[in-house]
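Removed: one protein chain of the complex. Kept in place: all other protein chains.
Chain lettering (A, B and C) follows the sequence in which the chains are written, and residue indices restart at 1 in each chain.
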Amino acid sequence: MSELPAKPVKKPKRVLPERFVPYKGVWVFIEHEHGHVHPVSWELLGKGRELADKLGVELAGVLIGAPGPKIAALAKETFAYGADLCYLMQDAVLHDYRNQAYTAAITTLVNTYQPEILLLGATTQGRDLAGSVATTLLTGLTADCTGLEIDLADRSMLSSRPTFGGSLMCTIVNLATRPQMATVRPRVMPLPVKDPKRSGQTFRLVEHALDLAEESIVTKVIDFIPDSRADKPQLAFADYIVAGGRGMGKPENFDLLFSLAKTLGAEVGASRPAVHAGWADAERQVGQSGKTVRPKFYLAAGVSGAIQHRVGMEGADVIAAINVDANAAIFDFSNYALIGNALELLPALQTAFAARLAQTRARATRSTSQEDESN
Amino acid sequence: MNAAVDFALPTVNVEEKLFQNRYRVDAGRPHITLRNADSCLACDAKPCTVCCPAGCWRADEGGKIDLVVDGCLECGTCRLVCDHDNVDWNYPRGGFGILFKFG
Amino acid sequence: MEKFDVIVVGAGPSGNAAAYTLAKAGVKVLQLERGESPGTKNVQGAILYAHALEEIIPDFRDSAPLERHVAEQRMWIMDEGNVCTGMTHRDARFSSQPYNRYTIIRARFDRWFSGMVKKVGALVICETTVTELLRDAQGRVLGVRTEREQGDILADCVILADGANALLGSRAGLRHEIKAEDMALVAKEVLFLPKETIDARFNISGDEGVVIELAGNVTHGMVGTGFLYTNKDSISIGIGCMLGDMKRQTITPYQLLEGLKQHTAVRPLIEGAEMKEYSAHLIPEGGLKAVPQLYGDGWLVVGDSAGFVNGIHREGSNLAMTSGRLAAESLVALKASGKPFDALNLAEYKRRLDDSVIIADLKKYADVPDFLHNKPHILDLYPRLLGNAAHEMFMVDGQSKRAKQRKIYAELKSRRSLLGLLGDAYHFWRAFR
Partner (left out) sequence: MHIAVCVKQVPDSAQIRVHPVTNTIMRQGVPAIVNPFDLFALEEALRIKDRTGARVTVISMGPPQAEDALRKCISLGADEAILVTDKAFSGADTLATSYVLAAALRTLHEKLPLDLVFTGKQTIDGDTAQVGPGIAIRLGYQLLTYVSRIAKIDVQNRRIVVERRAEGGVQVLESRLPAVITMLEGSNTIRFADMPGMFTAARHETQHWNREAIGITDLTQVGLKGSPTVVAQVFAPKPKAVKALRIEGETPAAMAEAFVEKLFTDYPQLEEALLEHLDQLAAQEQQS
């Protein structure tokens, strides 16, 4: 039997222990680094709002970091994305992400204010933190979820996620412990519309102190090297990728890809035949025997679309392909088809993108300056 | 009496078939290599491009042979059908190459 | 450096049979397999002939992974796209215990057999490729070199069970290189279907199985055959041709296989099946003439590596197991009488082969390879003539039967002169008597 029908969810009977009955509310961990919130946190506030409304409870943002004006502004921003309140923990030890400090902060808040659901983004930080928090709280945690639902019969959360490397999906339920924890992949839940005013809603800020001395925190952060300065291409973590295949004709033509990549801040990938022909190094190979990538945007130039390539990049949000052959296999799983010669289209795309981005940026600066004049 | 209808030969994308197989590719260490690429240019029949069951042997328009052994089934055919004895043929390192699930 | 009484190179049927028999008799055996586990590098139709295995592991049926027992044999003569004339042999005696033939899946079967080999005490090491034989100045084989560091291993005797390509023997100069003319290339797929569907389509039930052997111009004039075997919940389908023919034409192995799968007699049997593996393998079909030197100072060769295949009856793995057993028994006998494993004493292995069915069958069909080689039209012309003749006889269209008979003879003579016909019959008789 190789076809697995979606059977109804069968849940073993287990009753929620007494001590967890008072756990109420949906929390979302707001991940931020260098004053910049990871968009997955806003996406989770959108989903959290939906779950909280269904459960009839409050939605809270959980914001921890070093004291300063930035963190207060971020707290207000959680309101704009739908939070009823925000738990804020400010402490110098929380300046950079460190597992021991952040785990202590989160577990203190959870044991004090007892949420029933705690959501984190499935980023390297979110997965590192969720694992240690769940073990400290001895509660259930489901990783990399792509879907969250509520079963109102017993208020339990059904989290569905890929397993066996994405080959199968499964629905996981946490019956016996609280909070029900889950990490969710970026760009799976829709980004909610930001509404700074949310007329008729009040916003509460709940501050809580963390008593943890720097001396007792063992791990110190010495440095941070941003990807742009990394020596090796970071294809697996790139959000924008332009990839070349045999259709590029010659190794020199890969320069066209590198210059377009510069305009888009993208990484350059390659299909197996291109790597095999020595036109790009093995680090850039996308596909079954290369890297699996999940970028926001993937442009494939001169790539035929063999299945071994497809399985490595099919997870991209938006796929555009350039190929002279109108019925190349790649067009079966691309959003946009540009039928033509990549060597002419790539430079044209570079100018078109540069022009459009400059125009949008100009319009944006004009409108913000008008806004400054008006208030 | 009409002769049996001559059956049109199907066009087959062998990559689709190889996708079902299990491989552990020994990246950077191809187990089959050409002894010297020029003698392929002189060969016009190129039986390797026909007989290889995994389609590893491809000739581009210029007649130059492009050999990719990631999908090789290790049958040994290319070595035998090459009239110029131009194929340096070995088994992959232990545990690498094709790994038949059924065989 | 590690030293063993015997090193067996390869964990296919012949290697496993040899290692099992040796280890059971208390010989210190090392078996080396290049695959991740035994079976991952082996491909076969695959039919298991019980008789050969019974002589090695009498109670193999208690634990061996067997798919179905063969209850029905079908022989098909096929025209390319739309004609198939055949014979079905169903025999209740095939379905009485102990069954004589089974369909198997080699990856599972070889892993089972290797488990038995380990159980009787042989040391089995996988993921290790033997690259060459170690020999002294006089050419005596002293052991093997593997591709791993510090990879030299010594032994009093090395059994070459390294399969159809027989690289070790030819590179050591112990035998001639195999030739395209002596080898057949088979392309094969394993197609999965629910067991009930297979049972319904082949009119069988329980663990009964059907095997179909087929030939004709589905191989487009090349000398070759095809097969369709029923496993528990899958069908093994394959087609193969002599490389000597294949290298002189332009049809690829996967086109041949796809063409067979789309043949009107085959398509309904595999409709809706899922292809889970595509494989290919060489089969030694050179017959007795292609059998190499079988023994020498410190070495023996068994199985496909020795070319022990009887293509006419689709027998290979049983000959492999028997040759593995005979090689092992020879070594055990010599060791018991304290004799060294030199060429003089290892002739014992050849004597046992000569008394066995292996050489007898190979002698019987020694001329068949040349016969088919010299008369390629056999598998192209006669299938078409047979198809058209059957069509003519079964088509009721108002013509008198005598007129139809004349038409069949007319086509026969137009395609093949009477003398040619008699020549074919005579040579056929001489090759197959």
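As a convention for this text, contacts are C-beta pairs under 8 Å (C-beta built on N, C-alpha and C of every residue); 3 or more make two chains touch, one makes a residue touch a chain.
Predicted, not measured: the structure shown is a model, and the values here were computed from it.
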{"item": "Omitted chain's touching partners, listed by label", "value": "A, B, C"}
{"item": "Of A:H95, A:R155 or A:K296, the residue in touch with the unshown chain", "value": "A:K296"}
{"item": "Contact partner of the left-out chain, one of C:I47, C:A107 or C:I204", "value": "C:A107"}
{"item": "Residue of C:G26, C:P58 or C:G151 in touch with the missing chain, whole complex considered", "value": "C:G151"}
{"item": "Touching residues (missing chain, whole complex) on chain A", "value": "2-12, 31, 33, 36, 38-39, 96-100, 103, 123-125, 127-128, 130-132, 134-136, 138-144, 158, 162-177, 191, 218-230, 237, 239-240, 264-265, 288, 296-297, 307, 310-311, 314, 317-321, 331-341, 344-345, 347-349, 351-353, 355-357, 360-361, 364"}
{"item": "Interface with the unshown chain - residue positions in chain C", "value": "2, 36-37, 105, 107, 123-125, 127-128, 146, 148-153, 192, 234, 274, 276-277"}
{"item": "Positions on chain B contacted by the hidden chain, ascending", "value": "20, 22, 93, 99, 101-102"}
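Quick note on the criterion: only the chains that are shown with their structure count from here on.
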{"item": "Closest chain to global C-alpha mean, per-chain Cα centroids", "value": "B"}
{"item": "Farthest chain (mean CA position) relative to chain B", "value": "A"}
{"item": "Chain pair that, of all pairs, has the most C-beta pairs in contact", "value": "B-C"}
{"item": "Chain centre separation (chain A, chain B; CA means) in Å", "value": "42"}
{"item": "Approximate Å spacing (C-alpha centroids) for the pair chain B, chain C", "value": "22"}
{"item": "Chain C contact footprint on chain B (complex, rising order)", "value": "1, 3-7, 9-12, 14, 17-18, 20-21, 24, 45, 47, 50-55, 73-77, 79-81, 90-95, 97-103"}
{"item": "Chain A partner contacts - residues on chain B that touch it in the complex", "value": "15-16, 19, 23, 25, 27-28, 66, 68, 70"}
{"item": "Chain B-facing residues of chain A, complex", "value": "272-273, 276-277, 282, 288-289, 306-308"}
